[in-house]
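The complex is shown incomplete by one protein chain, all other protein chains being positioned as in the whole.
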Amino acid sequence: MILIWMICILLSGGILCWLTAQRLPLLAKWIALLTVIADMLIACWLFRVYEAFPDNTSWFINYQANWIPSVGISFHVALDGFSHLLLLLTFFLGILSVLCSWKEVREKTGFYFFCLLWSLAGISGVFIAMDLFLFYFCWEIMLIPMFFLIVIWGDARRRYAAYKFFIFTQVGSLLMLLAILALYFIHGRQTGNYTFDYFGLLHTVTDGATAKWIMLGFLFAFAIKLPVVPFHNWLPDAHSEAPTAGSLLLAGLLLKTGAYGIIRFVLPFFPEASVSIAPWMIFLGVTGIIYGALLAFSQTDLKRLIAYTSVSHMGFVLVGIFSFSNIAMQGVVMQILTHGISTGALFVMAGMLKERLHTRDITQMGGLWTSMPALGGVAILFTMASAGLPALGNFIAEFFILLGAFAGNPVFSVIATLGLILSALYSLRMLQKVFMGQQTVTVPVKDISTREFIIMAALSISIVILGLFPQPVIDTVRHLSTIHPSIHE
Amino acid sequence: MSSIHAHTVLIVAAILFVLGLAGALIRRNVIFMLLSIEIMLNAAGLAFVVAGARWQQPDGQIMYLFILAMAAAEVSVALALVLQIHHQHKTLDIEQLKELKD
Amino acid sequence: MEQYLYLIPALPLIGFLVLSLAGKYLSRNFIAGIGAGSVCVSALITIILGVRFLQSPPGTVYTQLLWHWFLTGHLSADLSLRIDALSLIFICIITFIGALIHIYSIAFMRNDRDYARFFASMNLFVCAMLLLVMADNLVLLYLGWEGVGLCSYLLIGFWYETPANYRAANKAFVITRIGDTAMIIGLFLIFKELGTLYIPDILIQSTQHFNSGSATITLIALLLLSGGIGKSAQLPLQTWLPDAMAGPSPVSALIHAATMVTAGVYLISRMHTIFELSPLAMHVTAVIGAVTLFMAGCSAMVQTDIKRVLAYSTISQIGYMFLAMGVGAWSAAIFHFFTHAFFKALLFLAAGAVIETLHHEHNIFKMGGLRKEMPVIYYTFTIGAAALAALPLVTAGFFSKDQILWYAWSAGGGHPALWALALSGAFITAFYSTRLILVVFWGDMKTTPGHLPSGIMTVPLIILAFFSIAGGWIEWPHNLLHISLFSEQVQQVLPVTQLKPHLPEEIVFQLIAVVVSLFGIYTGYALYYRQSELMTLWRQSANVMTVRNFLLNGWRFDQLYDTLLVRPFLFITRINKSDVTDKLYTGIADIHLQLNKLFSFFQNGSLRWYVAGVLIGILFIITLQLLL
């Protein structure tokens, strides 16, 4: 029940923001902030529930209510360690996204925060939904407010970016809907019990070819969201045109729903089919790592550059998932968390620069370290995180993934490791173009304000803590090794 | 003295129809297009009448009558439109009128 | 004592945190106090630790577990520190020389705008370097390894406003990253084969798990070697080090001479069991070392920038260490690291003082006549150069280099060709050391000196000069005095050097080495002080100048990599800037737009078009009817 409250708080907070914003925009901002903080507190409080489940293997909370019983749709939400981590990430980045839109959004404040909170609600719904219909429902809920965020508060090419984002994801979603329905009917015909329930459908027996096609339907949706390389084109446009909070949510959370979907649905539903497609997925993942890095190197638009680094980093996630290794799976979870933080931080940084310089073009920047020493320091921290420097969270993630993948696929793992060199190349180029050299910007730029300092400090501390004390995360998702029969040490 | 063959008349009707069609295609003036449409309608009427004559039935002529009525109604409305168009746009060029469609 | 181990890296880390977070609110004196003080306290703790260690029985190992880093399945790594004799030597050098260089920097960087940033980066470097050598598992070692890379990047590009500086920084980071990546692949392979990344376990298990010379162990050894090559600027990844001289002189002294660049030496000697199991990897190490020392030495002979001379000389001296390790003379390699750290740090610091005094003049041919003007610097620099040139018996460099030359022939992996290269390297070293002294300090004055360096800068020089002479006396060739304090300690950890049977007398080799280095000094004297006609003749000869330019550009490795790697990479990324796969999707969109245009062309509102369309349709249908 507490899970539903979390979503309801977000939804009603969003409506409240919309209603109050016309009279009191400031109050709307505070409502939004407090709403997400309240959810964050609830999510933290959930740690207490763990104490009842010391073995970390089962579902902590499992709540089911009838919704549309005649077709087997129920309001079924459940929480395990993996979902809980993602919820924490969602609310953490949610707080930061509210904070970083504090000054950026000047028009239609109410509707902005409405979209932001509803999108967050959709995302948290995705992470806890245990009914495929509910899952699809939340999947769409997070998509549409995000579309509005881009199309109303975005940059110059926002319409193009928003439509591209919408069409790409919608194509994937519809295929997933088809796959869900196929699974529903196959299961219903076999057992006579028509249900959308996750646990009910979990042991549906499908023959090889059917399973393969249904799996591809799911995989396609998640691959577009992740994004896997040939389907990544929406991402640079959407990320670069979205407002800062939009980029933060997109990079930090929306991409993670793809990874979450693969781990939560594709692997357990289709154990054999997912093994048979694994080499291709690893290949695509490695391609993504290298290709995203190459593209990131050549970009001149700061947010676009960061967006392509996301493509590269998400390649690691794909490699990790499909190498069916326990270590790699822990690495994937780490990568999901740390990429959300580090790339989110880079986007926030890009947003701060844009606020000051009114450009995203790195060829027009340079030498900013002189006037913004603090932001420069933070930028070094997060570019280095992005380049996989040890002691920061991303290193643990990439190290685990590559190490886990190495046992089964040494060649691909080695090629993926070469991505580390490329990540150094693009990270350093970005640092150099923005912060080094003679200062070219003539307008006076201020270093970070207190509000920005809070955002950056929260992100920095969390990335360092994840790098030095990853063990709690690893323990929380230990049970993921049982999610697929082929996962080995 | 031989009698008239049905297809001879039909060919005449076809020729007239095609001429009307060609007229509708090549002229840009709305008045001429209307005239061409009249020619086509007339040709169709001719074909009906031939058919009626062929089977010694009155139906052909009845159809012709309907066509006639339809043509009269159509012409009255069309000409009213022509008047209005000329009044507003000072042209009867169909190509120019097309540009004004929005 | 063990429970205080963590203080050694933690103090510089605290210094870093304080300076980086609160640096802009602190006064310069306070910054200097924190920056230098933290390292000095670390050095003190290290000295106490070292004294304790010498008193304890042989084979003592200090360990301290800070916390469990991660544990998943078989894979576990802890943040735990481990000190044995080998680590201790490195820690001593790092903290002791580090402390001296920090003290020197207090004065050297006094007028810099980013005083706090400098000390913060230096402290972080010391911390990372200490973690590197104190790590008990390879993941923690890699953490330190990358950490020193980051600090090296930050400090090379310290004056980030000049393009050459940040380019050098980028180059250094990327090239060492290439080596690091090979190394981490080596880590994966080790884990796959042995299932552990704990260094003592690896050393024990590898002998049980692998046959000597098996392909896997060779591959592991070569991958680790690649990591070492990148960090230690050996062939073929040496090109970053000369450019790295763009950083401030204390940075060059600390990072690019004394400590970080020798991390490769540490890694290889730390993983010595793996290398010993793979003769091929040992040979490769030796050959790389020998070739590097020769090539870098040749380049050092013709450089005109004082710091670049020293940089090439550093590459060359690390080449000696690699050569020594490759032939199996582990303790000789570590001993050379030990002495080299003193005299090369000394040379860099003295060079920094000279450059500072001469208003940032780097070209040695615009210096000269400084012997009278700055006597302290002159004498200390001369001592350093003499040690570099291996002036017999009085300098530390002689004792270490003499060992290496002897083992290059006589040790288990030795070979006359390696010895010949090392010997010619010794000649070259002596030659360019002399050249440096003569051109910089003798002759006529070409640039008027500014303010002379203060006491804070000269005292570390004097201390280092003392160690550049006395540091060698703890290890004498056994046919002279038979003092082997150093190798006794090292051999607690590293294997004893095995000699070949039926060798000539060692004294012959020693005499040859002495003669060669003295001859090198004389040649330098003849060519550069007496201004012989040979020199003027060479200056006019086109061929000689071609060779000179070739060597000046570091055997044109930069141009080679530029053509082979950098340009193709830039080309690929440039042409693909707008993402070729995007064409697929814009293509789909374009097709739809075209179709839309096509259909809206027919739907153009022209009545005549519609009639024509109807006509065509009728024609089509009737034709069909006629044909079918």
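The letters A, B and C name the chains in turn, as written, and every chain counts its residues from 1.
Simple rule for what comes next: contacts are C-beta pairs under 8 Å (C-beta built on N, C-alpha and C of every residue); 3 or more make two chains touch, one makes a residue touch a chain.
Throughout what follows, contacts and distances are computed from a predicted model.
**Q** Can you pick, from "Glutathione transport system permease protein GsiC", "NADH-quinone oxidoreductase subunit J", "Sugar ABC transporter ATP-binding protein" or "MrpF/PhaF family protein", the UniProt name of the chain not shown?
**A** So, among "Glutathione transport system permease protein GsiC", "NADH-quinone oxidoreductase subunit J", "Sugar ABC transporter ATP-binding protein" or "MrpF/PhaF family protein", the name matching the hidden chain's UniProt entry is "NADH-quinone oxidoreductase subunit J".
**Q** Going by the stated contact criterion, tell me the shown chains that border the hidden chain.
**A** Result: the unshown chain touches B, C.
**Q** Take the complete complex as the reference. Which residues in subunit C touch the chain that isn't displayed?
**A** On the side of subunit C, residues 612, 615-616, 618-619, 622-623, 625-626 touch the unshown chain.
**Q** Name, in rising order, the residues on subunit B that touch the hidden chain in the full complex.
**A** 1-12, 14-16, 18-23, 25-29, 31-32, 34-36, 38-39, 42, 45-46, 49-50, 52-54, 56-62, 64-66, 68-77, 79-84, 86-87, 92-93
We adopt the following convention: only the chains that are shown with their structure count from here on.
**Q** Going by the stated contact rule, which chains contact subunit B and subunit C alike?
**A** Correct list: empty, since no chain touches both.
**Q** Can you tell me which chain pair comes out on top for contact count?
**A** The chain pair with the largest number of C-beta contacts is A-C.
**Q** Which chain is most remote from subunit B in terms of Cα centres?
**A** Chain centre farthest from subunit B's centre: C.
**Q** Go ahead and note the Å separation of the Cα centroids belonging to subunit B and subunit C.
**A** From the centre of subunit B to the centre of subunit C is 96 Å.
**Q** Taking the mean of the C-alpha atoms as each chain's centre, how many Å separate subunit A from subunit B?
**A** So the centre of subunit A lies 68 Å away from the centre of subunit B.
**Q** Just how far, in Å, is the C-alpha centre of subunit C from the one of subunit A?
**A** 39
**Q** Which residues, counting only subunit A, touch subunit C once they are in their complex?
**A** Subunit A residues touching subunit C: 164, 229-230, 232-233, 236, 294-295, 297-300, 326-327, 330, 367, 369-370, 373, 377, 380, 384, 389-391, 395-396, 399-400, 402-403, 406-407, 410, 413-414, 417-418, 420-421, 424-425, 428-429, 432, 435-439, 468-471, 474, 478, 489.
**Q** Residues of subunit C touching subunit B in their complex?
**A** The touching residues are 604-608, 611-612, 615.
**Q** In their shared complex, at which residues does subunit B touch subunit C?
**A** Of all residues in subunit B, those touching subunit C are 21, 24-25, 28, 33, 94-95, 98, 101.
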